[in-house]
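Attaching a single structure in C-alpha cells format; questions to follow.
Up next is chain A:
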Amino acid sequence: MKKLLTTAVVAAGLTATAAMADDVLVLGKIPYTLEHSYHQSIVEMFADHADKYYGAKTIVVDGQANSDTTLSAVENLIAQGVDGIALHSPDIGMTAAAVAKAHAAGIPITTTLIYPETKNAPHIAPQEALSSHREGVVAAEKWIAANPDKPIEIAILDFGGFEQVVHLRTGPFVAGVKSIAPDAKVVAQQNGFGNTVKSMEIMLDILQANPGVNIIFGGNDDMALGALAAAEQLGRGKMDNGVPLTEIIAGVDGGENAMIKIFDPNSSFKLTQGQVRDNARAEVDTLVAMARGELAIDAWMEIPTLSQEIDYWNTTLAGAQRFLQENFKFEGNLAELLAN
Partner candidate 1 sequence: MRFLHADPQKVVLIGILAALIVGLTFASPHFLSVTNFTNVLLKVAVIVIIASAANLLMVTGNFDLSVGSVLAFSGILHAYMSKHGVAIELSILITLIVAMGWGGLNALTVSVIGINPVIATVGTLFIARGFALLIARWDGGANIMLGLPRDFVDFGRDPVFGLIPLAIVVMVAAVGTFIFIEKKTALGRKAYAIGANLKSAKLSGINTVGIVSLLYVLVALFAGLSGVLQTSRVGLAAPTVGKGLEFDVIVAIILGGTSMLGGVGSTFGMLLGALVVGFTANGMVLLGIPFYFQTIAYGGILIGTLLLSRKFDAKAAA
Partner candidate 2 sequence: MNGQDENIIEIRGIEKSFPGVKALKGVSFGVKRGTVHCIVGENGAGKSTFIKILTGAQPATRGEIKLGGKPFSPHHVSDAIHQGISCLYQELNIVDELTVEENISLGQEKHKFLFPQKADNLEKAGAILADFDSTVSLGDRVGSLSVAQKQIVEITRALVAECSVLVMDEPTAALSLGETTKIMQVIERLREAGMTIIFISHKLSEIFEIGDTVTVLRDGEMVGTQSLEGMSQPDLVRMMLGKVVAEEYIPSTGARDQAVLEARGVSTRKLKDVNFDLMKGEILGFYGLLGAGKTEVAEVLFGHEYRGEIKRDGRVLRFRTERDALRAGFALVPEERREEGIFGLLSVMRNIPLMNLKTVMRRGLVSGKAERDLADKYIDLLQIATSGRNHPVALLSGGNQQKVVIAKCLNRDADIILMDEPTRGVDIGAKQEIHNIIRDLANKGKSVIVFSSELQEITGLCDRMVLMYDGMVRETLRNGDELSTDYILEVVAGKEA
C-alpha cells in the first residue's frame, strides 16, 4: 500500500501517462529502491534524458530492494510492451532471470552496479572502485599528516554482506588506506542497514568498543551521516578548519546533505563519491540504441561511467555545486547554505 503509493506518486510525477503511441519510445526504469536519494535522482535524470534527447517516455516501477518485487516489476514492464528496461537488480541470480525474460520477449535490457554472471546484456558499470580507493588514499594521507602518532583504525558500516559492495566500495577503500598506511587495521565492520538512525546507534557502540577508531567509511552517505551524528554525540566529529582532530568520515553518493557536511571545515565527514547523471544517460542511450537496432540486445558490453571522487581538500566548492546541480538537480547555493 505504502509502496504502491510511492510508486504512484513518482510515476505520476515523472512520466506522462503511459499512452503507448507506436511512434513514441517507452522505456522502463527499475530503481533498486526509491527510498534513497540516489535512486530518486537517477529516476528523474533518466526520464529527463529520455524525453529531451529521444522524445521517449519513462515508466518507473520501484524494485523496493527486494528480488521478488524487482522481478515482478520486470514482468510488469514486459507485459506493457516497453521498448527497453533499465534494471538495477538486487542480486545476480535475479539479474539472469530478468534478462532471460526480457530477451524472450525481444525487449532490450541493461543492468547496472551489481555485476552479472550471465554476460548477455549491456552493463552500466560506474567505476566506483577507483574512487573508493582514492577516498581511502586521501583519508589516510590527511590523517597521518595531522596525527602521525596515532595509528589508523578503520570502522566500516556496510549493507550486511553484499559482495558487490565489498568489490566496489569497502574493499578498495580499505586497500586505499593501506596503500598509504600498511599497518592500518579494520577494527569493526557492522551492518548500518543503509540507514542514518540505525547507523548512529551502531556507531555509538562501535566507538565505545573501539575508541581508537579514526577513519570511518559508510557504504552510503546516509550511514556516513549516522556515523557523524554518533561521533558528534560523543564530543567527536570535529575538524579544525579541515585539519583532522578526532576522525575522518567517508561516504558514497554525494547528495546535498553529505555535501554540506563535507564542505563545513569543522565537520569530520570529508569525503564521498558519486555519479547519477552519467549512469542515467548511459542507460537511456544504450536502451535506445538497442531499440533502434543499432546494438545487438544480447551482446555483452561493459559501459564504464565515472564515479567522481569529492573531498574537502581537493574539490572546489564550485565543483561541488556543479556536481549537485548535474546529478541531483540541486537548486540551492552551497556557499549560501554553508554560510548559515
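Keep this in mind: a residue touches a chain if its C-beta (ideal position, glycine included) is under 8 Å from a C-beta of that chain, and two chains touch if they have at least 3 such contacts; residues count from 1.
If you want to know what made the cut, all candidates are chains of the complex that A comes from, given by their letters.
All figures in this text were calculated on a predicted structure; none of them were measured in a lab.
*Asks:* Determine, using the touch definition above, which of 1 or 2 touches chain A in the complex.
*Replies:* 1
*Asks:* State the interface residues of chain A toward candidate 1 in the complex, per the touch definition above.
*Replies:* 1-2, 5-6, 9, 35-37, 40, 160-161, 187-191, 195-197, 200-202, 204-206, 208-211, 222, 225-226, 229, 232-234, 255-257, 260, 331-332, 337, 340
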